[in-house]
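What you see is the complex with one protein chain gone and the rest in place.
Right after this comes chain A.
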Amino acid sequence: MRLPCPHCGERDLREFTYKGADLPLPEGPDWGPDWEAYLHLRRNPAGETRDLWYHGPCGSWLSVTRNTATHAVAESRPAREPGS
């Protein structure tokens, strides 16, 4: 598998580390179903998923939208930038 780093371009998977699902933070500090879902509930789709990846060599955190069934990468952007 290869992933595109927004800075370095397309690179081998060996250079990347998986850092979990990229989810929007729930609103408000109070515990509730939203926070429980944010912390514990994960889908395991055969399809589109958005995950955080770390590109070790250049130090970038990425938010990558890709399809787990086809390996097609729809979007890869720096995680610090607001997404769509």
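Going forward, a residue touches a chain if its C-beta (ideal position, glycine included) is under 8 Å from a C-beta of that chain, and two chains touch if they have at least 3 such contacts; residues count from 1.
By our rule, contacts and distances are computed from a predicted model.
> Out of "Imidazole glycerol phosphate synthase subunit HisH", "Phosphonate ABC transporter, permease protein PhnE", "Sarcosine oxidase subunit gamma" or "R-phenyllactate dehydratase beta subunit", what name does the UniProt record list for the absent chain?
UniProt lists the chain left out of the view as "Sarcosine oxidase subunit gamma".
> List the residues of chain A that touch the chain left out of this view.
Chain A touches the chain not shown through residues 6-9, 11-12, 14-15, 56-60, 78.
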